[in-house]
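Left out: one protein chain. Kept in place: all the others.
A and B are the chain letters, set down in written order, and residue numbers restart from 1 in every chain.
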Amino acid sequence: MQSPQDKSYSLWHKLFGDPIRAFGVVSLLFLMSLAIAPAKNHFSEWRHYQKSYLRMIRGRGDAVTLQRHFRGGIQQMWLPELGAVDRCTTCHVGQKEASLVDVSTQPYRRHPVIPHSSDQFGCVICHRGQGAATTVEEAHRSTLAWEQPLVPTRYIESSCGQCHRASFAGTPQLNQGRALLTRFGCVHCHTVKLPDGSTMNATDDPPPLSHIADKTTREWIFAWLKDPRAYAASATMPNFLLKDEDARDISAFLIANSTPVRDDTIPISSAAQKSAPDPQAGASVYGESFCASCHAVQNAAGNLVGGDIGPELTRVGSKVKPEWLQAWIRNPRIYDPRTAMSHYRFNDQQADVLTGFLSSKTDSDLLANVHLDPATPEQIAHGKTLVTEYGCASCHEISGIKKPERFAPELTRIGSKPISLLIFIPGMQHTLPDYIVNKIKQPRAFGTGLKMPQYNFNPAQVDALTTALLSFTDQAQTMPAALTVPAMAVSNYQPAGKAGQLMNDLACFSCHTINGRGGDMAPDLTLEGSAVQRKWLDDFLKNPNTLRPALIRRMPKFNLTDAEIATLSDYIMTVYQTPAFDRDSMPESGYSSSQVEQGRQLFYSKYACQSCHIIDPKIDKGYIGPTLTQVGSRLNAAWIYRWLRNPQALRPGTTEPNRNMSEEDARALTAFMMSQKGSGKQEAKKR
Amino acid sequence: MAKTAAEYFENLRESRVWRSIFRSGTGTSTLHRSLAIQQNIFLHLFSTKVRRRMLNFSATWYLGTLTFGTFVILVVTGILLMLYYHPSVPQAYADTKDLQFVVSSGLFLRNLDRWSAHAMVLLVFAHMFKVFYRGAYRPPREFNWVIGVVLLLLTLLLSYTGYLLPWDQLAFWAITVGSNIASAVPLLGNKIHFLLLGGNLVNANALLRFYVLHCMILPLAAFFFIGIHFWRIRKDGGLYTQQSEPAAVRPQPVGKEAQ
Partner (left out) sequence: MTDPPSKDKKDFVTGVDSNARKSPRRVVFVTRRTSAQVKAVDEDQVQTFPEVLFRALVAIEVLSILLVWIALLFNAPLEGVADPSHTPNPAKAPWYFLGLQEMLHYFPPVVAGVLVPTLVIIALIVIPYFNINIEAEGLFLQDRQSRLRICYVVAVAMSLFLTYFHVYVALVPTLIVIAFMLLAAQSSPQSASPFRRYLAAQPLSYWIMTWFLFELVVLTVVGTFFRGPGWSWVWPWRN
């Protein structure tokens, strides 16, 4: 028996009495603590929101209906094929109640009307966030247990892009963003694999630099590298923010590395040099050739006028050497076999005049301050290192430098990139959209040694790009095929034989689409052989006129020879036919006048075609569709008939509405159309 | 009021049914109290008497008792969690989320299981060091010390296998890092790694394997060794008291022990 033990023993007794009583007291405390857990459950957030919803609707006129629709407890939408359990409607109880249109407080606001039903797609597939969560914090924000927070409404179209892989009218911002990604060559450096297995291809067509010394001077390269926008406001090339020495060395390397191409420069004859350029004549060739369909020029007001397929020509005279320009105008394929520019068959005089006209477009300020000493071998070597480091060869073909593989981070799943893998700059929100926005706006702010160049996008473009990038999610990659709207397959279609060579030479695919390949500026020619008459086609190729007077961009005149025209026409008439019907199944002429008259009635009264089309230029004012004054000598009767019956069957997505015409109406209208030969007017227009 | 409750309880203890279950009777005599221990299948593992000195907190810090307490909490919460859990990929993670968001007090259960598991590992280590510094591993208690080491390993394995079950990033990579160590064993490393995970990677097979280990095999083994551990305390002469025993006491023949 020692005293310290006694002491502790008595302390115990003082506190609890004997152990059994102590056990009773502590057990009571234990049970009370345990009871807190279910109590906590009772005061959960979602119960609070449901209670206050019921309080809110009590005073409303539609209380009975709302009360009947209300279901208490945790609500969930289970979408097994998407692997989603969305419990958002537990708190967002009134999202389907049309009568709650006046309620603006969340979580009781009703959902705006959208084409999809939430029962089919749930909430999270569009809004993201954590659908399974039943607390505000976990459901909406990025937490340790859930990376992906709600996507801000301004980028909501990105969620559409997970299923809608083709561009469509409902998502203009997404369409723009996707177009920018290819148009500004983002995908040269950043690989984007689309869920259908294809890779996003750039459409900016950067020029090859292997023979650049033929084309331009080192001074211009220097000025361009320092600030591409000083030369052309519409420059696709971004600013690499190079130091003067670096721009000097890169330009030295590019010139030293350049090899001459045979025949890609034509010395300007002294006579032509002496003769003062005739601006009038030059402008007229420029206009007649519809150069502006592809090339833009800045006007006096500083606005760009013209297309954006080719480079801006405002200061082209300060850039290119005249002897190169002349060779290029005569046949661009010598310098760059893959250029999108057509091979016009200009005669000597036209080429001379056009060269003079373009060479006069100079800007004396551009190269005024550029003075470069002759390059040293060290500078050239350093330039080569820089060209490799900055990945110039990702976009441009440069002889001796391989196109780098995976030069920049792949963006295939950027929309699901975990925040933990991102590095933020001070002062920005720690969210993925904010990261992408800032990465586009100020890529070099994220650290030293970064190579991504500075683009000059406006806020709308930045938002569009962010939307497009946010649509590249994990979910998009694993979306069940049944739920997706596939993109148009990318086609490598190549026409065969002599006609094929000719079509490449003329760069038809720069504007026209055939069998899925090509541009969207001019009509799709896939079924052209079924649609048009041979004679019209020959005439049109010889001397193209426009079918749509409202458009500025037109088919240029290529000065083709008769043999070339025959080759092209033969090919088009034979190959580009639809298997759906026989072109010659209906006669070109011989329709009875009563049938024609019946057609005229239908045209003007029943179907009111004149709201979009013109038959008589004096009365009709329709400019939406093509002019039909000479449709009878342009199109086949069978095509017109099929077109009238169902235009979308021949050209999906055409603006022409399907009027569900009866066979008889269609025949009568066809007869009326075929009577519109418009020969006299056609002749008048030609002159 | 309290008195009447006590009376009711007394009456209950006198009833035939109670007497058929607990045969020791209601007396407060030493005999009755000894019988209460001896005639209970679980309690008979313990000695009927304990030196008063050992009740002091400083003697043991109650570390062994508390470790057993956490084990009991883990068994109870673990069984309740098993009701809501499927050991499959990726359902396991969804079930963990459901515990958090839908199951009444599910989050509390999971929290309690997790924190008790950490507490158990801590307490087992503390118990081991306390026993060491008191010298309580000395003969005749050598074997009970070895059992204690086995229980330490079982505790670590229980916690480690449980770590994978939520199937989140934390779990996946902790198990990946941990199991990769096994690959370093010379010659057999990869085989052991494969055996542990049921494959070369942490995947659905590993999850199922860890689930079975965590919920069946390891708890049963732990019960078995805890039983021996408790029983050996009695057999080895009760809780070790430093002062009463000479430093190098030799093991004594069984039967000469007082208790």
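Things to note:
The rule is simple: a residue touches a chain if its C-beta (ideal position, glycine included) is under 8 Å from a C-beta of that chain, and two chains touch if they have at least 3 such contacts.
This structure is a prediction, so every number in the text was calculated from the model and none was measured.
Only one residue in the set A:Leu29, A:Ala482 or A:Ala563 touches the chain that does not appear here, and it is A:Leu29. Only one of B:Gly25, B:Gly69 or B:Gly199 touches the absent chain when the whole complex is considered: B:Gly69. In the full complex, chain A contacts the hidden chain through residues 1, 16, 18-20, 22-23, 26-27, 29-30, 33-34, 36-37, 40, 144-147, 418, 420-421. Contact between chain B and the unshown chain involves residues 30, 33-34, 36-37, 43, 46-53, 55, 62, 65-66, 68-70, 72-73, 89-90, 93, 96, 100, 107-108, 110-116, 118-119, 121, 125, 128-129, 132-133, 135, 137-139, 141-142, 145-146, 149, 152-153, 156, 159-160, 163, 166-174, 176-178, 180-186, 201-202, 241, 244, 247-248, 259.
The criterion applied here is as follows: only the chains that are shown with their structure count from here on.
Chain B has its Cα centroid 64 Å from the Cα centroid of chain A. Taken in their complex, chain A has these residues touching chain B: 2, 4-5, 8-9, 37-38, 40-41, 74, 83, 85, 87, 132-135, 138, 145.
Interface of chain B with chain A (complex): residues 52-53, 55-57, 90, 94, 97-98, 100-102, 104-105, 108, 168.
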